[in-house]
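Below, a portion of the complex is reproduced, with chain positions unchanged.
Going in written order, the chains are labelled A and B, and every chain counts its residues from 1.
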């Protein structure tokens, strides 16, 4: 009786983006210390490197270490500023503003990770400018609001220098707002460890897969767009674990995904044959 | 009286996508075992091969074997991320979110089959990335929701390497997320069996149609875009079953659909004449 409804405690708007399990990650070099230094000054960070090299996993690891929510946006050529900043939704009782992922992160304090930023539309990178320099402001023109970034907010973006055409590269005025960290494929011993752990195979099989991957990467000079990533090795290992022969598993997880070109496929097949003669 | 309305049992949102009849399919090689191995680890699968070779039928067969609903999306150059993920619909009492086919499959556990994925817009493939790696997440930016894929969810896509121009090919960062399985036209005895069964003709007629198809495939060097698929043979057989002469049936089901070029049409007609002199 006479009960007064208790004011609801505002739910954590970033709850869904807090990592509940520690992502498995073994550092390759000083990337963890460097990221922590940049984070201490809240400098925006740009991760450069080829596909499958672990950039996304690294950001997950850092968010876990720093105990921060992680809001990830996969960029593409139709991604515009409104997709990041937010939009008006029409509701029964008028329009309602919905924060986009960037605003969500800036307002409430998360790492916002824009994967393959160079793919996004031009207005996307420009909207980052006032947020990526000492102003740390996000102007939301559509509602005449100026969001001052939360103290915990940090901006992280990635790009793959191997892909980008000139038109798709970031402008200097964007790039120079970031500290940039270069990622290379893992060293063989390191890659073997990943394949064993995530692919569930013995050291001998993992070693052969890693050797195979290294050889495929040398085929770039013959026209192969990109060599086998660690991810494809893990796939091959998993298929072997399901009972497929190593040669069949490598065909499915490595040769066929890497190319449609018959000549390159044959060359890749030759490399597989050499590993499992 | 006093009857309390029973809480409605939530209807199965995937009911319409469960297969009720077993699709007829005879394996050509080890494709069933390979798919099952990939499925056991929920690895995304890419089916490569020319038109009419049975990729769609194979996915239907596997969905039936694995007792999973099958959500199929035919991709085209105007298909964007919103078409897959979902959109806000305006209703009398405000906007209502409607899951797109990909979200439906990811949320409730189905095989999602994206046919001719390379035809879709760039944002479509990018939306698959977090769903196609070990994260198995589908971020729905438009409602700030992060859908963790159902344990039964599996992603299958197809492409036709013969068509794709360079701009329309998948990026390595997309391809390397998939295990890829190559499909070729069926072997003659196998194809003959299909034509007899689906076209309802005797062995002799089916054999001639299969021989004819093999010859049309050799005309690709003279400029024919693609040879007669098994589907066209079934059509010809069905028309023969309706009382048309084999030559007229082949003209309607094979020669005319394959080309508008008078010279190529004449060459195809010559092949028909050779089969039914």
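Here is the rule we go by: contacts are C-beta pairs under 8 Å (C-beta built on N, C-alpha and C of every residue); 3 or more make two chains touch, one makes a residue touch a chain.
Everything quoted here is computed from the prediction, not taken from an experiment.
S.K.: With 2 identical chains placed here, how many copies of the sequence make up the full complex in this file?
M.R.: 6
As a working rule, only the chains that are shown with their structure count from here on.
S.K.: Quick check: in the complex, which residue numbers of chain B touch chain A?
M.R.: 30, 33-34, 37-38, 40-41, 43, 46, 48, 80-81, 88, 90, 92-95, 121-123, 125-127, 129-130, 133-135, 139, 141-146, 161, 164, 169, 171-173, 175-182
S.K.: Mind listing the chain A positions that touch chain B in their complex?
M.R.: 13, 16-17, 51-52, 56, 72-79, 83, 89-93, 98-101, 104, 115-116, 119, 160, 163, 198, 225-226, 228-229, 231-232, 235, 238-239, 241-244, 248, 252-253, 256-258, 260
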